[in-house]
Structure formats: structure tokens, C-alpha cells
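Below is one structure. I have some questions about it.
The other protein chains are all here in position, but one chain of the complex has been omitted.
And now, chain A:
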Amino acid sequence: MALKIVKPGLATSIQDLGRPGYFHLGIPQGGAMDRLAMRAANMLVGNPEEAAGLEAVFMGPEIAFTADASVAVTGAEMPVTVDGEPRETWTSFTVRKGQVLGFGFLQKGARIYIAVSGGIDTPPDLGSRSTYPIGALGGIEGRPIEAGDTLPVGSAPLVEEGRSAPAQLRRMPGNPAELRALPGLYWHRITEAAQQGFFDDTWTVAAEADRMGYRFKGGRVLEFVEREQPFGAGADPSNIVDGCYSYGSIQVPGGTEPIVLHRDAVSGGGYFTLGAVISADMDLIGQLQPNTEVKFRRVDMAEALAARAERRQMIEKLRQELA
């Protein structure tokens, strides 16, 4: 069984839940940006949650099947077709040998997840099939998919059609989107007015928004607490002695445009970070389109952990529904 890529889409890549354990060498965890959607797609077709599927951003691919398979598409709202006939998202359906899976125009969100029964079976690197182009790891020889690629798929029995994830277990950002963030790291480097302003202002997603990080613009410039720059830090007040970056951490080079680091994060650098988006809201960032309005909401650790628990319960409910 294999998938023949007729059209690749815009930047469609093989992803699973990633390769934790190598961030200390500058190799990020990677994996699906919207992990809940990736897990759900796998559950719908009877795969282990960590099986590899496709992540397509803004535009869907066109894929010919060489054998029968169960398929589910989750994440962003985008019409799905099989040989031109519509299919439901967040719901399992069968694609027969020789049929072509296709997509319409994106309606809401940013990334779709395509799971195929058996999972994509390209060779893993460091324990994961996730594509990390900078380090040439995973995917097809370390790159996103291209027209003419043949993606091997593991063998697995088909599941019944029409298995569906309940609507309340599908998660999408609102409009304006709200991202909860925990102040910390180098929070003390900006003035109280700037701290307040960061959470008060409405930001919009900039064009530079990808798997490494999302850039935001439109808020006020952050003012720094004056100091003599420490040795080795560099002259700009937003510089620090190069340190580690947390996943979800918010850096603001020059105090102007915040960047939230995502799954393919650089592991460190010389910009101050004012805190981090909480783990429960990382999936939502993966569904933000450029120009979407975003408010950052300040939370404390107790709220961050409660949100994390709530998200874990959603995954647990999905497992119960789709077991």
C-alpha cells in the first residue's frame, strides 16, 4: 500500500508526535503543530496515536491510493473529496484502490491532518518520522512531500466508515484568538507599563508564521528596564547572553514583534523572552492564519495546570469515544 502524491499542496509534511530528547543539541521535538488533531485523526482510523500522517498548511494535497484504506481528516475546516465526491471531516471514510483524495479551499483554521490506516511508514530518524528540513531529518530524505513522491503505508485492517469525533472534542481558536501565557524567563527585563501593554494590546499574526515560530505585530513597542548590558550579551537591550529557549517561549527582538517558538523551535539564542504560551494552548497556534487577531491572556501556574488537565481530559474522552 502506498500514497502517490499527485499535487503536494503548499508545504505538506509527514509528521507524528515528534522526537523529544535532542533539544540540547539543537534538534527540536517537531511533530504535528496541532497534536490533538493529529491524535484524533489516528484514533479515527484505528492507528496508534503516535503513527505518522500528513500535515498540510493552508492548501490540501492531491493523493492517489494504490490500495483500499481508511482515512480521516481533522484540524482546519477544508472540504474533503474522494474522486470529487464530498466527505466529512473528523470522520472515518474509505478510499478505494485507484481513487484520489482531494481538497477544496481552506475555510477556517490553518492546518489539516490526514491519517491513513496503517500509518505512513517512511524510515524514522532518531525515533520519529516527523519532517525537520533544517536538520534534514524524517519525512522524505528530510524534506516536505513533492509531486511524484510515493509514500509507503503500513498494513492494517480497514475500520468502519462514519466513526466521528464529537464536535465538543474538536478544538479551534476563537476570533480574536486567545492564547494564555505564563510570565517568566526574562519578564523582569521590560517595564511594568510594557508588561501591562503586552497583555492589553491586540496583536495580529504576521506573514512569518511557520513550524519554527509565529510572529505577531500591531502591539506597542516594549520598553526595557535600563541597565548596562552584561558582558557577552550584545548591545541591544533585548539581547541576553545566548541561552536556551523554551517551547512556546515569547521572544521580542528589539521589543517590537513577539515571536512564539513552536514545534520546530530553535533551541537557543540571544533574545530575551518574557514568558511562554502554556502547553494547553500550543495546538491552537498551529491553527492561526496570518492576519488573525490575537490577545495574550496572563495566567498563573495553577491556571496553566488546570488548562493542561482539561486538555488531557479531552484526549481521554476521544479515546473512550473512539476505542
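The definition used in the following text is that contacts are C-beta pairs under 8 Å (C-beta built on N, C-alpha and C of every residue); 3 or more make two chains touch, one makes a residue touch a chain; residues count from 1.
Assume contacts and distances are computed from a predicted model.
Engineer: Hey, which one's the missing chain according to UniProt: "Beta sliding clamp", "ATP-binding cassette domain-containing protein", "Aspartyl/glutamyl-tRNA(Asn/Gln) amidotransferase subunit B" or "Allophanate hydrolase subunit 1"?
Structural biologist: Per the UniProt record, that chain is "Allophanate hydrolase subunit 1".
Engineer: Pick out which of A:278, A:294 or A:322 touches the chain that's been left out of the picture.
Structural biologist: Result: among the candidates, A:278 touches the missing chain.
Engineer: Please give every residue of chain A in contact with the chain that is not shown.
Structural biologist: 20-21, 23-27, 125, 134-137, 142, 181-182, 184-185, 187, 230-235, 239-244, 246-249, 266-270, 273, 275-279, 301, 304-305, 308, 312
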